[in-house]
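This is the structure, below, for whatever I ask next.
Removed from the display is one protein chain of the complex; every other protein chain stays in position.
Every chain is named by a letter (A and B) in the order it is written, and numbering of its residues begins at 1.
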Amino acid sequence: MKFFTPFRKKSPWILHYNAGSCNGCDIEILAALGPKFDLERFGVINTGNPKQSDIFLVTGPVTYRSRERLVELYTQIPEPKVVVAVGSCTTTGGVFRGMYNVEDGIDRYIPVDVYIPGCASSPQLIIDALVKAGEILESKSKAIEKPFKLFGAIETIGNKLSRLNMAKKVHDDED
Amino acid sequence: MKIETTLPTLLLDIGAFYEAHQWHFLTVNGIDLGEGKIELQWIFSKYGVKDEVVLYYALSDYETPVPSLTGLIPSSIMGEREIVDMFGLKVEGAQRGLYLDDDSHPHPLRGES
Partner (left out) sequence: MKKTIQIPLGSQHISLLEPIRFKFECENEKIIGVDADVGFVHRGVELACTRSFEFKQVGYVVARVCGLCAITHSLSYTLAVEKLLGYVANDRIKYLRMLMVELDRIHSHMLCLAHTAENAGFEALFMQIMGDRELVMEVQEAISGNRVQFDYISIGGVNRDLTSELVDLVRKNLTTLSEKMEILTGLFDNNWSLSLKYKGVGVLTLEDAYTYNALGPLARASGLATDVRAETSDFPYEALGYTMMLESTGDIHARNFVRLREIVNSIAICRNIVDNLPMGEIQEKVKGKPKGEEIVRIEAPRGELFYLVRGNGTNTLERVRIKTPTFSGIPAMMEVFKGSQYADAPAILASFDPCMSCTAK
C-alpha cells in the first residue's frame, strides 16, 4: 500500500531486544533516545510490541535461552523489516566468542541489514545506523508494493532465501 | 577467617553461628579441586564491622548430596541453584535450570569439562 510508505520512511518504530548483552549498548540506546542525542527527531519511537515495529535492534551475542525468543520476535515483525546488530558482540561474538553458552553473533539466526561495531556502540553510531536502516526500509517498502513481490524483499537465489542484494535490485528495477 | 566443617555437620555449625541481625550471607561457592573432589564454601560478612568475613568450607565430591541452607537462610536458594547448574551437584530442593538449558553444557565448571 503506497499510503504507508511516507510514514515508514519518516517514522520507523524500533523494537529492542537484549539477547545476552552486557547492558552497555542498551543504555547507549536509551541515551540515544534521550534529550542530548534525541533520536526521536527522526521519528523513531521505542515500542515494546513487535507487531508495530519496523526496525529490530538486537544487542548481545545470543545466549542459548534467548535464541527462541529472538527468532520468534523476528517473525512477528511485519514485512518490511530491518535488523540492526548493535555492538561488537552482536556482530561477531566479541569478547564472548567461544564461551559455552553463546552463539557468536545474531547472523546465525536472523538476517542482518546493518552492523554497528564498538564496545559499547556510541549513540552517534546508533543514530547513523538507524538513519541507514531507514533508507533500507524505504527501499524495501517500495519493493513490497509491487504486486509480483507480495512477500516482499525476499528473493530466491540458488534455492536459498536471500535479502542481501535486495536494495540494489530495487534500484535496478527502477532504472 | 576460614573455618573447616563437614557436610553432615554443616547445618548444625551454621545454625549455631548464623544470626540474621548480625551476619550478612554472601553466597555459596564451589571450587573444583580436580580428580572428582570439590571444595564448597559458605561465606558471611558482619554488618557494620570492617573487613570481617567468615568462610566455612567443606571438602566433598560430585556425588554426595549437599544439605540445603534454605531453612535457615531463605536467600541461599540462589547460590544453591547456581552450584547445581555449574557443578552438577545434588542439593535438596534446588533444580537445574537457573542458567542452563537442556542442550547447554551439562556442568561447565567441573574440571576436565
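Keep this in mind: contacts are C-beta pairs under 8 Å (C-beta built on N, C-alpha and C of every residue); 3 or more make two chains touch, one makes a residue touch a chain.
Here the structure is a predicted model, which means the values were calculated and not measured.
When the full complex is taken into account, the listed residue touching the unshown chain is A:Pro61, out of A:Pro61, A:Pro80 or A:Gly105. The residue from A:Leu73, A:Ile106, A:Leu130 or A:Ile144 that touches the chain not shown here is A:Leu73. Listed here are the chain A residues that touch the chain not shown: 17-28, 30-31, 33-36, 46-50, 60-61, 63-66, 69, 73, 89, 94-96, 98-102, 119-120, 122-123.
The missing chain lies against chain B, touching residues 20-21, 24-27, 29, 31-32, 41, 43, 45-53, 55, 73-75, 77-79, 86, 97-100, 105, 108-109.
Definition applied: only the chains that are shown with their structure count from here on.
A separation of 42 Å divides the Cα centre of chain A from that of chain B.
Those residues of chain B whose C-beta lies close enough to touch chain A in the complex are 99-101, 103-105, 108. Remark: chain A residues 64-65, 100-101 touch chain B in the complex.
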